[in-house]
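Below is one structure, written out as structure tokens, with a few remarks after it.
A protein chain is absent from this complex, but the other protein chains hold their places.
For clarity, chains are labelled A, B and C in written order, and residue numbers in each chain start from 1.
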Amino acid sequence: MAEYKTYETAWCPGCGNFSILECLRTALEELEKDPHEVVVVAGIGQAAKIPQYINANAFSGLHGRALPPAAAIKMANEKLTVIVSTGDGDTYGEGGNHFIHNIRRNIDIAHFVHDNQVYGLTKGQASPTSGQGFVSGVEPDGNNDEPLNPLLIAIATGAGFVARGFAGNPKHLVKLMKQAIEYKGYALLDIYQPCVTFNKTNTYKWYNERVYELGDDYDPSNKINAMEKAMELGDKIPIGVVYQEAKRTFNEKNEVLKGGKVLVDKKTDPAAVNKLIKEFI
Amino acid sequence: MAEYKTYETAWCPGCGNFSILECLRTALEELEKDPHEVVVVAGIGQAAKIPQYINANAFSGLHGRALPPAAAIKMANEKLTVIVSTGDGDTYGEGGNHFIHNIRRNIDIAHFVHDNQVYGLTKGQASPTSGQGFVSGVEPDGNNDEPLNPLLIAIATGAGFVARGFAGNPKHLVKLMKQAIEYKGYALLDIYQPCVTFNKTNTYKWYNERVYELGDDYDPSNKINAMEKAMELGDKIPIGVVYQEAKRTFNEKNEVLKGGKVLVDKKTDPAAVNKLIKEFI
Amino acid sequence: MYNLLIGGAAGQGIDTTAAILEKLMKRFGYSVFTYRDFMSRIRGGHNFIIMRFGTDEVLSHSYDLDGIIALNEETISIHEHELKEDGFILCDSDMDTDDKRSIKIPMNDMAKEIGNSKVSGVIAIGVILKLFGENADNVEEVLRGFLDEKHVDVNVKAINEGYKTADKRYEKLEGRFENWMILSGNQAVALGAIAAGLRFYCAYPMSPATPIMEYIALKSHEMGVVVEQAEDEIAAINMAIGASYAGAKSMTSTSGGGFSLMVEAFGLAGITEMPLVVVNVQRPGPATGLPTRTEQADLKFMVSASQGEFPRMVIAPRTHKDAFYQTIRAFDIAERYQIPVVILSDQYLGDSSGTVEPFDISGVEVAEPLREFSGEYLRYRYTYSGVSPRLIPGKSENIVAIDSDEHDEAGRIIESAEIRTKMVDKRMKKLEMLKEELIEPDFIGHDDFDTLLIGWGSMYGPLSEAIDMLNSAEGERFAALVFGDVFPLPDKVLKEKAEKAKNIINVEQNATGQLAGIIREYTGIECSSSVLKYDGRQITGKQITEKILGGGSNG
Partner (left out) sequence: MYNLLIGGAAGQGIDTTAAILEKLMKRFGYSVFTYRDFMSRIRGGHNFIIMRFGTDEVLSHSYDLDGIIALNEETISIHEHELKEDGFILCDSDMDTDDKRSIKIPMNDMAKEIGNSKVSGVIAIGVILKLFGENADNVEEVLRGFLDEKHVDVNVKAINEGYKTADKRYEKLEGRFENWMILSGNQAVALGAIAAGLRFYCAYPMSPATPIMEYIALKSHEMGVVVEQAEDEIAAINMAIGASYAGAKSMTSTSGGGFSLMVEAFGLAGITEMPLVVVNVQRPGPATGLPTRTEQADLKFMVSASQGEFPRMVIAPRTHKDAFYQTIRAFDIAERYQIPVVILSDQYLGDSSGTVEPFDISGVEVAEPLREFSGEYLRYRYTYSGVSPRLIPGKSENIVAIDSDEHDEAGRIIESAEIRTKMVDKRMKKLEMLKEELIEPDFIGHDDFDTLLIGWGSMYGPLSEAIDMLNSAEGERFAALVFGDVFPLPDKVLKEKAEKAKNIINVEQNATGQLAGIIREYTGIECSSSVLKYDGRQITGKQITEKILGGGSNG
């Protein structure tokens, strides 16, 4: 376990992030990834502190902007295992546009959204996944907007791997993380993460009463079924892989990258440049 | 017809926008809206020139940013009929995040997306709805990204009125526009609009061969069915209201606005301010 | 004047403790200034506040401490050296310190007994009241005024318990501030906006600007303000512009990073001539930087943000009082000139609390858009002043058309070179009138000065203290100019004073001396040296004094 360990964390005791961090370390170790082959990319937020606490290449970018650099890193060097660990606000709020469009790109990265249904680092405002009626300092009347359903939107946008995990079920979460990392393409893993300080609705207890693991009898390959499953958010909430489909990845489709060529290893040939120069004569 | 007419247009002869503009004028006239009660909001693009050509209050904002001001205009003065007319790039590309979140807000505006499946004004690049393989000056190999399905995403995000129209079927389009305007809440009407100059794939002929009107037997109230219908994009493509559901609007839910209060008619009471001042003593 | 530090880990209730204590001290007649030094985390780490109170107006903080209230041991080890020799350290009996100045009280046990382990800090308040010779009888009434009903009893109890444990140690000073207000700079801005007639407020959470949103949200029903949390800052500002178009006074607030995302729409307000107030509560950058700390490094960015050229105004509030009145003025100017106005605050002013004479809104007048117009209405009619009549849509029979493209008087898109030139001229013309009503910088200090210090915004407090300190010694005489209106730059007083100055030193909370640069550009006046600090902590009057007397200025 030591290999992926680094700094002391700044999270609140009891925060769901601790479990997610441990699961990520375990998943990477079980997959036998070397820290220097892994890049952890994040935006800004409590979840987004993950790259600070894991001994791997780390890209702590801007709030909401984790996906674009992550995608580009994978385009530049597909030998790297690229993991995005970031919050629900980061991903679905500020970063919503990149969420949609990187699904369309289908770049081969694993995206772990620590979904605490709240803006943690900025002290408890409603996030896009907060329930209606969620009260905060800036929403004293309670949040009026309909919560966004990340899984359903991801499926509707064409994601090939759509899953939900729960910080309170680490064994299952490690498995999901490994599946997401090994999936070839954009893999969304939305992880229920209790925020013990600011989310007094979606507590460990609340989640424990609701989540259940999808069994082997569940077939994640049927899109319509999967959408229905993704809408199951009442008394029972499924965790596991809700939808899965094999798709060609960005790098496989891209003319310059396909065949496993590593962009950063390419060199520009002066003769080729001179040829271009001549074309203008 | 004269009432809503203004400037000469700068579109190419044969462009689908002409029909959409005519339909919009007709819809507004048939709904007996006075030009000064209507605000047409747009971003930037060919579609977004609509406010230039219609005699109504006009807000020509930034590329990709039509929805936020439109939403705020409706919050500020709900007596206004607010219409957003803008392009597919504007809406689903640059403006993707506002698209998602204004669905969640469910503000009572009608959103007409002129979906020519291309960036028209900037000369023909692939838009988020362009088909895979779409070739342009900046995508000489053809577009590799999966086209976004606006209707499916809108339903998945919780929109209560989701429809598709076709510029080549003006009678039907006028009807849809009127329904969208009259719907209480955010109404998405994605309109197939041939771009005769830059989109040589999705031509009038292409659309004519595929689109069919949803009949009276189609029930737009079932979400799962609607999602399936929204995925029907092959040889046959439905036009009409794909999904419809009654929902409380932003203004109805908002504590300050509910009951039909017009924000811009409120006045600040100095006594109330003095009370706040005293609270700090 | 007394100076206390309350320190502990995030989550230990320092903020509540400070909020109660500052209110009480003011009620006891003191002018209070509370400085907040917080880490960007929710639990743990080391946070502290410094509360200074005295019988003259206190406008800044200091690190010369009379007392430390240590909610954890770390606070003692970090701050001991700042404590005066005769100061005290108030801490729990269990704490491991052999500092002779410590007053150990079993606050944690007492808190448990009271039934709420979080009130240790409040017990300390009781101790403090006793130490400073206050009478605790009225505490309950004060708390009732601003705490949630259900929290009053336990806090009153905690204070009383603490009170019993100690003896009087300091003289009670008689101050005149009992009936003044105490509030933070962020609250002052928020209240100013409300007083100006704010109707629509839209923002995305961002430290250190979020408290503005929180205050407005809290009062939104009462005052009839729609408060909307946007999906991102781009939406926030575009919504604010939309609401302004429709006739609602609107505002958004953020910090530098959020402003970066607003830059394009800031220009939209420019070309569409839309009144708009944007608050930037600065924190250290670039990018995420130090989220909960202070800096003044966005000045040049505000002055030139967005492509193209258009008139704008940047006002940097200097004090809590300024924050209120200048925000009101920002709304008025935004409407009268139809331009975007930036309130350029910072974490130091925004998060600190200050004591202010109750705001007087009797003279307040804020311009309004038109609701009627006779004759042919043209949104962008050329006028002598450059300002065109602004109708709002739906309130008259006229059509109001605005356009982010260059446009003609009717607001319709054009490509004509002639109209383009006229429209640019029309917009820029407004600056002429605006320049006539700029507020000159505040002058502090000796009329017969040798050295002139120059600063802006929240540097007001530290600079006025520095001038006092500098002038209290024999020798060289000092004065300072502190700018509130920073752009366009008011230059009359500056030129006058600069002429007399032997040296000019700019004192700024940034690394490049941004105001000095702007002064050079617009007046040719050159600062001979600078005092610059950019570690995220506001400079104090004493630090300025030392830098200047020690010749240790960098510049």
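Operating definition for what follows: a residue touches a chain if its C-beta (ideal position, glycine included) is under 8 Å from a C-beta of that chain, and two chains touch if they have at least 3 such contacts.
These figures come from a predicted structure and were not determined experimentally.
In the complete complex, the hidden chain is touched by one of A:Cys12, A:Leu28, A:Ala47 or A:Met75, namely A:Met75. Within the set C:Asp153, C:Glu368 or C:Asp405, the residue that contacts the chain not displayed is C:Asp405. Screening A:His36, A:Lys171 or A:Lys236 for touch with the missing chain picks out A:His36. Of the listed positions B:Val138, B:Ile224 or B:Ala246, the one in contact with the omitted chain in the full complex is B:Val138.
Counting the whole complex, the residues of chain A in touch with the unshown chain are 6-7, 34-37, 39, 41, 44, 49, 51-52, 55-62, 65, 67-73, 75-77, 79-80, 97-98, 100-101, 254-257, 263-264, 266-268, 270, 272-274, 276-281.
Remark: the residues of chain B touching the chain excluded from display are 10-13, 44, 46, 60, 62-64, 93-94, 96, 119-123, 125-126, 128, 137-141, 197-198.
Chain C meets the missing chain through residues 39-40, 45, 234, 255-257, 259-261, 263-264, 267-268, 270-272, 282-291, 293, 295, 297-298, 300-301, 303-310, 403-406, 415, 417-418, 420-421, 424-425, 428, 510-512, 517-518, 520-522, 524, 526, 534-537.
To be clear about the criterion, only the chains that are shown with their structure count from here on.
Chain centres here are Cα averages; for chain A and chain C they lie 37 Å apart.
Once the centre of each chain is set as its mean CA position, chain B and chain C turn out to be 41 Å apart. We define each chain's centre as the mean of its Cα atoms; on that basis chain A and chain B are separated by 30 Å. Shared contact sites, meaning residues of chain C that touch two or more other chains, fall at 220-221, 231-232. Within chain A, residues 93-94, 96, 128, 141 each touch two or more of the remaining chains.
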